[in-house]
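Excluded from the complex is one protein chain; the other protein chains are retained at their positions.
Chains: A, B and C, in written order; residue numbering restarts at 1 for each.
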Amino acid sequence: MLTDVQNSKDKRGIAVNKVGIKNLSYPIAVLDKKKSLQHTIAHINMYVDLPHYFKGTHMSRFLEVLNEYRGEISIVKFPDILRKIKHVLNANSASVEMEFPYFIEKTAPVSRKKSLMEYVCYYNGTIKNKVRNDKFKKVSDLKSDTFSAGIEESEESVIKIGVKVPINTLCPCSKEISKYGAHNQRGVVSVSIEFSKLIWFEDIIEDVESCASSPVYPLLKRSDERFLTEHAYENPRFVEDVVRCVAGILKENKDIKWYKVEAENFESIHNHNAYAMIEG
Amino acid sequence: MLTDVQNSKDKRGIAVNKVGIKNLSYPIAVLDKKKSLQHTIAHINMYVDLPHYFKGTHMSRFLEVLNEYRGEISIVKFPDILRKIKHVLNANSASVEMEFPYFIEKTAPVSRKKSLMEYVCYYNGTIKNKVRNDKFKKVSDLKSDTFSAGIEESEESVIKIGVKVPINTLCPCSKEISKYGAHNQRGVVSVSIEFSKLIWFEDIIEDVESCASSPVYPLLKRSDERFLTEHAYENPRFVEDVVRCVAGILKENKDIKWYKVEAENFESIHNHNAYAMIEG
Amino acid sequence: MLTDVQNSKDKRGIAVNKVGIKNLSYPIAVLDKKKSLQHTIAHINMYVDLPHYFKGTHMSRFLEVLNEYRGEISIVKFPDILRKIKHVLNANSASVEMEFPYFIEKTAPVSRKKSLMEYVCYYNGTIKNKVRNDKFKKVSDLKSDTFSAGIEESEESVIKIGVKVPINTLCPCSKEISKYGAHNQRGVVSVSIEFSKLIWFEDIIEDVESCASSPVYPLLKRSDERFLTEHAYENPRFVEDVVRCVAGILKENKDIKWYKVEAENFESIHNHNAYAMIEG
Partner (left out) sequence: MLTDVQNSKDKRGIAVNKVGIKNLSYPIAVLDKKKSLQHTIAHINMYVDLPHYFKGTHMSRFLEVLNEYRGEISIVKFPDILRKIKHVLNANSASVEMEFPYFIEKTAPVSRKKSLMEYVCYYNGTIKNKVRNDKFKKVSDLKSDTFSAGIEESEESVIKIGVKVPINTLCPCSKEISKYGAHNQRGVVSVSIEFSKLIWFEDIIEDVESCASSPVYPLLKRSDERFLTEHAYENPRFVEDVVRCVAGILKENKDIKWYKVEAENFESIHNHNAYAMIEG
């Protein structure tokens, strides 16, 4: 029988806020808006808290829970994953962060050519016991059948989703002061939200693209390029305009409890970026 | 006369929390513990808030303030930089984030050979008016001679410093259960603090290295390698042990108001990392 | 009718060796050794040459070819993709680079627990006309039905595959000179090959892991950790040993025409890496 060093007593009296595994790359399947499963690959961080009296946590269990759920990860199942981790690691809190590429079919505006566009998305969640339970049994005595899915009354949870949307922005100042032309560039808008009723990545992306000088696409023919060039010139936007426009839309949505909107422009006249952020 | 588009009115009624420049690479000089200037290169983010009634901020001014101060950046001058940015950008708050490599001469434990070791350090600061001033003049009417250095009573500021310290950690469990050997690996400990009395990077680094299985060095001869191998084997540490040890030291320091300690191990038996964090 | 600027004459008389798209992220399916399709996401670069008399290439066509083939990409189909690109872009040569994560089920050595391990793999290929064809028609006159799959006699092609294998290495010098213990660390071995008969990623990975102090795994229980710790201590390896061992195996394989083996150790006693390379 091998000694369980992690399970031994720690006498320093200092609890650890988070302990776990970081930067694990793992294949998962995510439910998309059309209710089909999208295969993707996530970068995953998984943590629990560690009471002051235990020396270490049991990191292999994070993998075991992940293996159980990876076949279908959706925002609906996310609370179960969090509870299961809290349960099998015998902890008072558990957090999971998953970032993954998510592909959506885009149709070019004029030629109607279709292609797939990548949006980097994430799920971040935390579950916590409202009252700390300090009478944990030895982990080896845990019966896994005491586990129940969902969130219980004695627990609280926060789950956030987010998406990064590449866009084109054309500078209003450059357009106004120049005889012709206007500098424009690729930018990326990051939106994070907490909601009371499910919101799809697809819907956030649509909101963001409506606030850009123009969306970006993987596959464009010349007729599309002309359309987007002119559309961007007609819709100049500072990073400040973009975050205000997106925040304005999210603020109106009763199902959104919290949001953070960031816009970053890879300025075409500078080698640094322009940035704006609104949190509300 | 070119139109000042940024200075025009915005009617959406939404203030922007942060707007500015991101990921600027710039040479600076930093004061080190020996009171000499160390030349380094920083990645810099600089932001102000933007009231709801202005359309945009004036990004070139960030560079102008930076040019003024870059010859000597120290924690003592940092509040002045923040105030100056708040002043010339006519804002209620200003934030600056600077991350830069910082080199310290290390002496190998046995051979006494000297070489330079890189530690990534940062300064992060925010200054804010306690009462929002909403009667800003047009920026063009600002007189720069109204600027005074330091923090005034009507303002509050938060300044944090941080450093990443590479270390070696040897697994206590692996040592305990194996007949010989023990897996060990490079790890990195990130410490952030807020203080009431100046603390040098050099001192934080010393604290962290004392909590590792062993420090790491750029230049080691065989006698040093033997010393460090045996030292690490005699001092096994989980990531949990490392953050508890560092947090224990920082907690005792009356000059530290807040700290966050993170340890991340590039596990030699896995392709993902082990992680632990304590905030206090 | 929109002007085809790309198709206009260029008078500088300078041919462009490579022109195309870079860093496209796209979902693909790759054939694995068990003959099933693995869904993954590739970072893709696609290039053609451009004769001196054309001003530009037609970048949207790269996407159109990719859309056609992405449902099943295997080393068997790779030559067709290259030819198709050369054909629809009216070029004398075409190159494609695809790098993607590839997952293999690993069984822990003692507990027999299963989990998925990520290996970053790539396909790199180039196809070229042996005799340059300088009488290209206007691209708009191309008939796509003239395309034929495979490599023709008038063409030559080079196709390479590669894989990065994370391993554990334990330092022979540290073991030899120390009373107990030995520094070890995560390392990564990159193997690239050109072959005359198909070789699977799975086989290369097996070869590399046999040359390590020990393989690494995503999911290990304590019994596995003991096994690997002792196994690594019994099998110390410099980076030099690792590349020699792998090169020794590849040299014996008659189906391999060219190989390059690199090993890089994230040294646990330094903050820089140790590196070795053999090309043959």
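Descriptive notes on the structure:
Just so we're on the same page, a contact is a pair of C-beta atoms (placed from the backbone, for glycine too) under 8 Å apart; a residue touches a chain by one contact, two chains touch by 3 or more.
These figures come from a predicted structure and were not determined experimentally.
Among C:Leu116, C:Ile204 or C:Ala247, only C:Ala247 touches the chain left out of the display. Residue in contact with the omitted chain (choice from A:His52, A:His87 or A:Arg226): A:Arg226.
Mapped onto chain B, the footprint of the missing chain covers residues 2, 4, 24-27, 39-41, 60, 63-64, 67, 101, 103, 113-116, 118, 218-223, 226. Residues 117-118, 166, 168, 170-171, 173-174, 177-186, 214, 216-218, 220, 222, 225-226, 228-230, 232-233, 266-272 of chain A touch the missing chain (whole complex, contact as defined above). Seen from chain C, the chain kept out of the figure touches residues 2-3, 5-6, 10, 12, 14-25, 45, 47, 50, 55-57, 59, 172-173, 176-177, 238-241, 243-245, 247-248, 251, 264, 270-279.
We adopt the following convention: only the chains that are shown with their structure count from here on.
Between chain B and chain C, the least number of touching-chain steps is 1.
Averaging Cα coordinates per chain places chain B and chain C 38 Å apart.
Distance between chain A and chain B, defined via averaged C-alpha coordinates, is recorded as 25 Å. Mean C-alpha position of chain A lies 29 Å from that of chain C. Chain contacts: chain C has residues 118, 218, 220, 222, 226 touching two or more partner chains.
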